[in-house]
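Excluded from the complex is one protein chain; the other protein chains are retained at their positions.
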Amino acid sequence: MIAIETFVHILDPGGTFVFAISGAVAAVNRRLDIFGILVLSFVAGNFGGITRDMLIGAVPPAALTDGRYLLVSVLAGLVTFFLYAGVNKLHAPVLMFDAVGLSFFAVAGAEKAIAFGLSPVMSALLGMLTGIGGGMMRDVLLTEIPQVLRSDLYAVAALAAASIVVIGHLLGVSYGISALAGGIVCFGLRFMAIRYD
Amino acid sequence: MIAIETFVHILDPGGTFVFAISGAVAAVNRRLDIFGILVLSFVAGNFGGITRDMLIGAVPPAALTDGRYLLVSVLAGLVTFFLYAGVNKLHAPVLMFDAVGLSFFAVAGAEKAIAFGLSPVMSALLGMLTGIGGGMMRDVLLTEIPQVLRSDLYAVAALAAASIVVIGHLLGVSYGISALAGGIVCFGLRFMAIRYD
Partner (left out) sequence: MIAIETFVHILDPGGTFVFAISGAVAAVNRRLDIFGILVLSFVAGNFGGITRDMLIGAVPPAALTDGRYLLVSVLAGLVTFFLYAGVNKLHAPVLMFDAVGLSFFAVAGAEKAIAFGLSPVMSALLGMLTGIGGGMMRDVLLTEIPQVLRSDLYAVAALAAASIVVIGHLLGVSYGISALAGGIVCFGLRFMAIRYD
């Protein structure tokens, strides 16, 4: 399914970008310097995937071998640094992008774990970790208790998406379809959570 | 020595369970949600072993390939969540179980490091890390300075157990015997520390 593959290749850096924005905004709020902002951008955008890759033995992690992840993270950091007021005003849109990023990361993370031979349950959990890991490390570096540990629906949405991919894999459904289904469920859960918060 | 092997297979999930309880209790005390409690349970019960496995190149880590670790961690989280008052009253018994968990983790961690070809000194230190790593990460996620850095006897007990296993290995003593000796020393040190605190 070429169409979905293409879709995924657009979403992947897109997910990194929005997560990196969340890291950069948090860094600006804590009055970090431009270097600190760039580090937080990269960490928030890539730590989940890096952790997953190290756990499954896919080293060096994709975030280090594929230059797009770095490029997109730095871009997000610079955009936030120069247009902070603008970015901050975009709170609602950023949350929407974040929901898209979470959906994609959870789906792609689960798929990669399956490909590396992990069990269904662990693949689903690694999908969730891919989605929430960047934000957790962002908060640890800023000495805050990770937000995701306080608002469980965020992680549950990621877990739902990853689980759908895993179940689809067990049932022999094509990845494109289960990824789409998982992504829609995750985005839908986040959309409602943001809407009725 | 089949008897000791069996003993170990009972102790292993037992160690994970009591450490996971410590994570869950800490999470409840910081008013985390059920998801945060489950994450802290898993982290406290498994982070030491996961770190050891990643350092020695045993990926994916056992905690991710053997479903019992997850099962036991989730169970500990749920038990704590639903029976918090009861678990908290069990402070003294939990400390005893924690001493058992520490003993086993230190012993098993050192043995695994030896099996992966690390030097005697590093094997002893990795045994200690296996024992204390979960509690350290639990505290980092809750933005507290790891307790083990403040009370050195805890780590020393783990180091003693791991060292005995390593020395036994160097002297050609069977693993069952040195593991038992190491475990008894570690438990004894912790028992006295808890008793005369």
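Some notes on this structure:
We call the chains A and B, going by the order they appear; numbering starts again at 1 in every chain.
Keep this in mind: a residue touches a chain if its C-beta (ideal position, glycine included) is under 8 Å from a C-beta of that chain, and two chains touch if they have at least 3 such contacts.
Please read all numbers here as calculations on a predicted model, not as lab measurements.
Residue B:V140 is the one among B:V79, B:V140 or B:I184 that touches the chain missing from this view. Among B:L55, B:V94 or B:A193, only B:L55 touches the chain left out of the display. Contact with the undisplayed chain is limited, among B:V39, B:V72, B:A110 or B:A155, to B:A155. When the whole complex is considered, the residue among A:V140, A:V156 or A:V173 that touches the unshown chain is A:V140. In the full complex, chain A touches the omitted chain through residues 27, 30, 32-36, 39-40, 50, 54, 59-61, 64-65, 67, 70, 140-143.
The missing chain lies against chain B, touching residues 54-57, 116, 118-119, 121-122, 125-126, 136, 140, 143-146, 148-152, 155-156.
In this section, only the chains that are shown with their structure count from here on.
If you lay the C-alpha trace of chain A over that of chain B, the rotation comes to 120 degrees, to the nearest 5. Computed from the mean C-alpha positions, the centre of chain A lies at a distance of 31 Å from the centre of chain B.
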